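Would you mind keeping the following structure in view while I ask a few things?
Note that one protein chain of the assembly has been removed; the remaining protein chains are unaltered in position.
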Amino acid sequence: MINLRNDYNQTAHPRVLDAILGASGRRFVGYGTDEVCAEAAGAVRKLCGRAASAAGVHFLVGGTQTNLTAISAFLRPHEAVVAPVSSHIYMHETGAIEAAGHRILNYPSADGKADIASIRALYEVHDNEHMVKPKLLFISQATERGTVYSRAEMAGLREFCDESGLYLYVDGARLANTLVAESCDLSLEELACFADAFYIGGTKNGLLLGEALVIVNPALQEDFRYLMKQRAAILAKGFLLGLQFRAYFEDGLWLELARHANGMATRLREGLRAAGISLFVDNDTNQVFLFAPKDKMPLLEKSVLFEQWAPEEAAGVPIRFVTSWATTEAEVDAVLELF
Amino acid sequence: MINLRNDYNQTAHPRVLDAILGASGRRFVGYGTDEVCAEAAGAVRKLCGRAASAAGVHFLVGGTQTNLTAISAFLRPHEAVVAPVSSHIYMHETGAIEAAGHRILNYPSADGKADIASIRALYEVHDNEHMVKPKLLFISQATERGTVYSRAEMAGLREFCDESGLYLYVDGARLANTLVAESCDLSLEELACFADAFYIGGTKNGLLLGEALVIVNPALQEDFRYLMKQRAAILAKGFLLGLQFRAYFEDGLWLELARHANGMATRLREGLRAAGISLFVDNDTNQVFLFAPKDKMPLLEKSVLFEQWAPEEAAGVPIRFVTSWATTEAEVDAVLELF
Amino acid sequence: MINLRNDYNQTAHPRVLDAILGASGRRFVGYGTDEVCAEAAGAVRKLCGRAASAAGVHFLVGGTQTNLTAISAFLRPHEAVVAPVSSHIYMHETGAIEAAGHRILNYPSADGKADIASIRALYEVHDNEHMVKPKLLFISQATERGTVYSRAEMAGLREFCDESGLYLYVDGARLANTLVAESCDLSLEELACFADAFYIGGTKNGLLLGEALVIVNPALQEDFRYLMKQRAAILAKGFLLGLQFRAYFEDGLWLELARHANGMATRLREGLRAAGISLFVDNDTNQVFLFAPKDKMPLLEKSVLFEQWAPEEAAGVPIRFVTSWATTEAEVDAVLELF
Partner (left out) sequence: MINLRNDYNQTAHPRVLDAILGASGRRFVGYGTDEVCAEAAGAVRKLCGRAASAAGVHFLVGGTQTNLTAISAFLRPHEAVVAPVSSHIYMHETGAIEAAGHRILNYPSADGKADIASIRALYEVHDNEHMVKPKLLFISQATERGTVYSRAEMAGLREFCDESGLYLYVDGARLANTLVAESCDLSLEELACFADAFYIGGTKNGLLLGEALVIVNPALQEDFRYLMKQRAAILAKGFLLGLQFRAYFEDGLWLELARHANGMATRLREGLRAAGISLFVDNDTNQVFLFAPKDKMPLLEKSVLFEQWAPEEAAGVPIRFVTSWATTEAEVDAVLELF
């Protein structure tokens, strides 16, 4: 069975596993205060460029934990997040943000991207103390639909945030896939200039587990480790994250893995188009959104793990294939054979 | 200046004030455990009929406090409220429900009423542990638009709640105005059969302050006073609420006051229609929603306090007039003169 | 039955009731934004002197609500309160502070007062991110034992707070009784210099209900009304608090009422001492803590409402009498007759 259900269905890339194996017998201090974590954090700061030279860099276990810990640390109780309905924090984190006390003001978004008109409308309505106060704009790069914000779009969001007194937070679970996407004209250095905080995902791109949170805005850095500990987000063996991330950033492994994943998605898309299959989202990262012909579904379901994305339409059944660092050409070609 | 901005702009009805004055010199035990509160609670149970004979009845200070205390007492952390965007808890309580940890799943509603199709759609999407679990259906009777649920509509909501394992909670800030509305075929006894919990508003209908929460469902009654105290909703001088509510339910004062308020609204509506003014919500409780001709606005703003409800449209400026137990015919007629 | 159980067992002082009655027929804007509230807030600022000339003044409904709203507004999630075990927030508010997410670090205190040695010890232990961060020192003036902080003691606490980066918050449920106590050398102006925030109690000193919160520290004032609304602490008819507090501060009524209450307590203490009864707390505000002879208990329980404070000891049964603005000499003398 070929698994295109998600990009976190295997253990980890061999170089990541080797990093852990290579530390056998070595003794570390706890809670991520070790020198390997410090090295990995240094690597992150360097990659992020001047804007992040004094950034707080923290390694956490997963995306939900990172979003929850960061957002709840940044906001006062009456302050709200603004995010599209399709965002992970709104749809797939079981109300973790609300459980920490904050509303997520949401708006519809066909392509998963922030829509400044919608955001501005929400912002303008919420203008007095009988309502929550919008304070943090949440976006994902790439979005849940695999689409990518351009440099100009990011600059526009930053400008809006500056006018409106909002923080800009970027969920980067698939940031590597974005940075290497052909359509992406945004660099990591530029992202670090635009965002108040963002994270570089690891779990979906070849680590066992781990996300690297980068807090660029100094005003948001104070006492952050207290908040991590309170949310159970400091790992006793924090060095496990340091070891993985050090390997991840070495010789550009993280971008190499993402490039592979994107390449497999491109191969899939091209093959599907050649087979006359239409896509319902136009993107070039590692998620492929297609209308599967209804009569192909039994065969697909027998041979491939994937997710149905929405109810059947006239154009076919909307399904999603996700490729990863571990997807092979042979797998892609075998899937294409089914169409 | 005539005040039609809301129904809580005066102190209290003379019979309510008299009830407090009459207790001067009398000593009470604290925290609402006195005999006057017990009498008032008994009166509530009696009015609510058999379904509520074992109901928990609690007197709280205001609507936001009642909604917050009740809803947060009833739900586990992953359970969510379902409510229209226009509802008070979503629009005008500064995220109090989220601050207590719960998401409000919201849906648009033109007339302020629950829409079973929207609710069912939300319910069906939220079907696994990566999402919050819808658990409490929140409605207002009357709604924020002054519209009223009929007996058949309430029965339909109850049926849906039973099928779906939801609690039905009714915000009754203007319940008295509903029960005496001509269009309303629902009795208080019936409401008590349909709802798991509801409250009978006092603040907007002639009390200094106070709402009477009725918890019909025994499963929701356990330890409720702990939750009240924790939310700062037990008044040291709880007897002040008992005194007011005893007077409120005596000889049907509460319905008499609501009837007066509704009557004044009807007089307004009739006068406006006669003057060729159109209404943008069709209702028969104590809120009047009209399109004010743009050229009348300066005059109106000079003589009357009211709320603009939405941005100007072709049909005029959408504004709201609210009448109360204290509104006089002379005031209504003076306002009508302005059109 | 004479009621010495507490100081909130009657409605309100006639001048306070008159203030409400006198407003009959008058229309107000809502939520405490009316001019009477503004006048009352001005009176508070004036009484508090220069230190409070830019203070935020807010009227809330009760002590628990005021403590909860203020403290949860001032702290970030990992920050903790430091308070004696006997304090109201620790013993009698059903974990409201913890329900808002904050630990109360507590220490024993025989006389109800802050003990700098204990506080310093707690502060020094809590020195890293695996522990909560002490941030707000909570004291009551008068304390739960009716004792009073002197000017020198307050200065010492302020100094410790400055050294340690703590806010100093003063629960003033019985602040009036303190300010007029013979043993008290602290003025309201001085208190306003020492504290970051404090409240002037009304409920226990002749109002129907109401506390006046004074936020002196500008850093704690931002968006405070949002937090009030979120905690259900903005009254729809906020003008009811304005009306009461305006009367309360007029011609020194608040101090006059407290002076009366203290006087009645002094009369009680003197009479008890003359009758050979010993006191287990030495104080001069409106709470009297005495060892009642065991054989007097049946008679006392038949004629007086009061609270047993602790289990019986060799010296007698520790009980508490509380006097108020409404306690009469005749009542005091009748109680003394029983000994």
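Read from first to last, the chains carry the letters A, B and C; within each, the first residue is number 1.
The criterion applied here is as follows: contacts are C-beta pairs under 8 Å (C-beta built on N, C-alpha and C of every residue); 3 or more make two chains touch, one makes a residue touch a chain.
Quantities reported herein were computed from a predicted structural model and do not represent experimental measurements.
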item: Sole contact to the chain not displayed, among C:57, C:80 or C:192; value: C:80
item: Which of A:20, A:91, A:155 or A:279 contacts the chain that the document leaves out; value: A:20
item: Candidate in contact with the missing chain, chosen from C:50, C:130, C:273 or C:294; value: C:130
item: Per the touch definition above, residue among C:26, C:103 or C:296 touching the missing chain; value: C:103
item: Where the missing chain touches chain A, by residue; value: 1, 3, 5-6, 8-11, 14, 17, 20-21, 23-30, 61-65, 68-69, 93-96, 99, 203-204, 208-209, 226, 229-237, 240, 305, 326
item: Contacts of chain C with the absent chain, listed as residue ranges; value: 77-78, 80, 91-95, 98-104, 129-132
item: Residues in chain B touching the chain absent from view; value: 31, 72-73, 76-78, 100-101, 129-130, 132-133, 223, 225-230, 234
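In this section, only the chains that are shown with their structure count from here on.
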item: Turn needed to bring chain B onto chain C - CA fit, degrees, nearest 5; value: 180
item: Farthest chain (mean CA position) relative to chain B; value: A
item: Interchain centroid distance [CA atoms averaged], chain A/chain C, Å; value: 50
item: Chain centre separation in whole Å, for chain C relative to chain B (CA means); value: 33
item: Cα-centroid distance, chain A relative to chain B, in whole angstrom; value: 43
item: Multi-chain contact sites of chain B, meaning residues that touch two or more partners; value: 93-95, 99
